[in-house]
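Please find one structure pasted underneath; my questions will follow.
The other protein chains are all here in position, but one chain of the complex has been omitted.
After this line comes chain A, so read on.
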């Protein structure tokens, strides 16, 4: 555990764990409303923020937060009003955001594409004190929203129309989800990078689903997977000279494959347990219709 003696590793691990918590915590709502790729879109838009940060000599993290929140709000508005041309509008927003990032960073006196690369793929070892402060504050916001409003966000993501009839402020909650997703993207930007952010939002949730039957369990398992792979990836990248962002994402996909392989026999066992353990439940085998059996010895 000698890596804990280094300040940069302490910062890297803290940032990584916070990403491991927040990304799946937001991602589960995106997956539930079938907007799994929204994080990817926000990641593209955030590039303009990074570029603007360099150009104006502001903190790229805060600037990316600002721009991606604006982008996420715009995406929600397009979803409301866009209707048929909505996907075209979204495409323009995504690629405009990416092109804007490349343009601004090249116009900036101190910026270069090398700087941009560290935001695109993450650069854990260069996370600074002020980055950590920003990440902690933003992560606290994300946890507060995703846990504190879990029942409301669940209801809205599950059935928007019904949620409205329960009197929930559906539009405000949708906006809040989008904003929280945007904040998460910038939290994760330094760790896994803008291009890989979405993987940490979506894949742990997909992996957790292989084991769970409830939303609450999916949430807990997904966060557990998120924390495990971010720590695992960070430590691996310390001992082996591999990029942490890519390592984390590959570990996540590995977890998904492992849990999928595990899930099939588990489901079979569960089905067997239900068939034998619960007489009230439906029998696992079809019984012969009673009308054909006169003595009544039907089924098992």
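Throughout what follows, a contact is a pair of C-beta atoms (placed from the backbone, for glycine too) under 8 Å apart; a residue touches a chain by one contact, two chains touch by 3 or more; residues count from 1.
As a working rule, contacts and distances are computed from a predicted model.
For the chain that is left out, the UniProt protein name among "CheR family methyltransferase", "Quinol oxidase subunit 1", "Metal ABC transporter ATP-binding protein" or "Electron transfer flavoprotein subunit beta/FixA family protein" is "Metal ABC transporter ATP-binding protein". Screening A:65, A:118, A:218 or A:247 against the full complex identifies A:218 as the residue touching the chain left out. For the options A:120, A:155 or A:255, the residue in contact with the chain missing from this view is A:155. Here one chain is not drawn; of A:168, A:203 or A:227, the residue touching it is A:168.
Within the entire complex, the positions of chain A that touch the omitted partner chain are 28, 31-34, 36, 149-152, 154-155, 157-159, 161-168, 205, 209, 212-216, 218, 280.
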